[in-house]
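Coming up: subunit A.
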Amino acid sequence: MRTVITWLLCSLAAAMPATAAELHAPKDIAAGTDFSITVNGDSHGTFYLIGPATAEKRSVENGSEISIPGTDIEKAGNYQAILCSDECVSTEFYVHAAEADRLSLLVHPSRVPVATTNAISAVAIALDRFHNIVFSHAQVDFSVNSNNGSSASHAQPTNRGIAWIRLTSAAKASSAKISAAVGDTTETRVVEQVASEACNLHIKSYWEANHLVVQTDPVRDCSGNNVPDGTVVSFTKTDRSGKTTVDAPIKKGIAKAEMPVVGNARISVASGVVLGNELNVGGAR
Partner candidate 1 sequence: MDTSFFRRPIPLTASILVALAIHGPLLMMELPLKTSYDANFHVFFASHYAQHWFNPWNEKWFAGFSQTTYPPLGHQWVAMFSYILGLPLACMLVYLIAILLLVVGVYRLSRLWVSERASSYAAFLTAFLGTITFLVYSAGQLSTVLSAPLYLLALPYFYDWSRSADGRALLKGVVLTLVAAAVHHVTLIFGSFMFALPVLWLACIDREEESSIGKVIGRGIVFAILAGIGVAVVLAPYWISLIKHPIEQVPIPHASRSNFLLNIDYAINYFFIPYGALLLAMPFVVWIGAASRRLRPLMLGFWVAFLFSLGGTTPVPKWLLGRAFEILTFERFTLLAALLALPIVGVLAEMLLDRYKAAAAVGLSAAAVATMAFAMGWITWSPYRPDSSLDVNPVINFMDRDGHDKYRYLTLGFGNSIPKISTYSHANSVDGEYNSARLLPEFTHYGTAQLTSAKFFGTAGMESLRAMLEHANKYGLKFIFVHDPYYIPLLNFAGWRQVEIFDSGQITVWAKDDVPPAHPIPSDAKPTALEGILWGTLPFGFSLLAILLAIFMRDRADASRNLVEFPAITQEPVFIPEAR
Partner candidate 2 sequence: MKWTLAIAIFAATIVLVIISWFQSGAIERRRISSADTPDEAVRLLLSRVKSHNWDAAYAQLANSSYVDKDNFIHTFSGDDGSLRTYASLENYDVWPLHSNGRLATVRTKLHYSTAVGPLDDVRDIQVEHEGDAWKVLWSTAALPKLAPQVIPVNYLRWDVINRGAADDWGVQNVDSPRVRIVSMNAVQRPDRIVIVGEIVNEDTVPAYVDVNATLLHADGSAITQENSFDKISHILLPKQVSPYRVDFPGYRLTQIKSVRMDAKSMLVPASADPVIEVTGQKLQKDALGKMVLSGDLVNESGAIVNIPHVLASYYDSNGKVIWVSDGYVDQALLPQTPVSFAVDLPDDIASQAHTYHVVVNSFVNQAS
């Protein structure tokens, strides 16, 4: 609709004799700032302002300037001002983004196995307070802080409003806070650096009453991180009575299961696709 109105008004303006008043807008206008359009000639009539997210109409009285409040130009982009009395005149101007005031920070993934090269990407987009992308050059300060105390930072200039870095996950499982800052604005995201697959899965057994208790050593990945609690460890026991399986979640670092044993039994362990050692135990006590 706005396009149609613009087109009609422009056509109207173009059809008018060249003797009408002239409009002059400043060259450098930032989004959200007040400014004035200078009128050479009679400024009495109806004033139209058409922009990317605005279409405004108001009456203006005689004067040499037409004031435009900042609230009318919050969106960056091309604007057109039209003044119509007996005839219509127009001018175009560009509103650029204001100072970078906020950031959109996209971090992927939200969970990443430890010690994985270039596994984390962080993309920061500089925006002004009206959510316009700030295309002018800006410096984004990326910083990474792990809850184990380590930290690192890196400054990256924006390219057409966007700055990005890739990161390698730490060797120790922890939460990494990835921040990006522009001026006074800082955005933070959290990436969980989690243990990788279990490594050297090992079980041992002991008797408790008539049951054999089988439990793992603390389950760790190859970097020595504890595999998170809740991870399933599958115990399988085969003896004369048949096969017994238990999918036990790791609790406090170890997984444990009780099993009745009849005669000699072979017990194996696995977690996902990782296999552990096997135990051969004697008959029930």
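The rule is simple: a contact is a pair of C-beta atoms (placed from the backbone, for glycine too) under 8 Å apart; a residue touches a chain by one contact, two chains touch by 3 or more; residues count from 1.
Selection rule, in plain terms: all candidates are chains of the complex that A comes from, given by their letters.
From a predicted model like this one, the values you see are computed outputs, not experimental measurements.
With subunit A as reference and 1 or 2 as options, the touching candidate in the complex turns out to be 2. For subunit A in complex with candidate 2, the residues that touch the partner chain are 103-111, 125, 187, 189, 192, 194-195, 198, 227-234, 241-249, 251-252, 257-260, 271-274.
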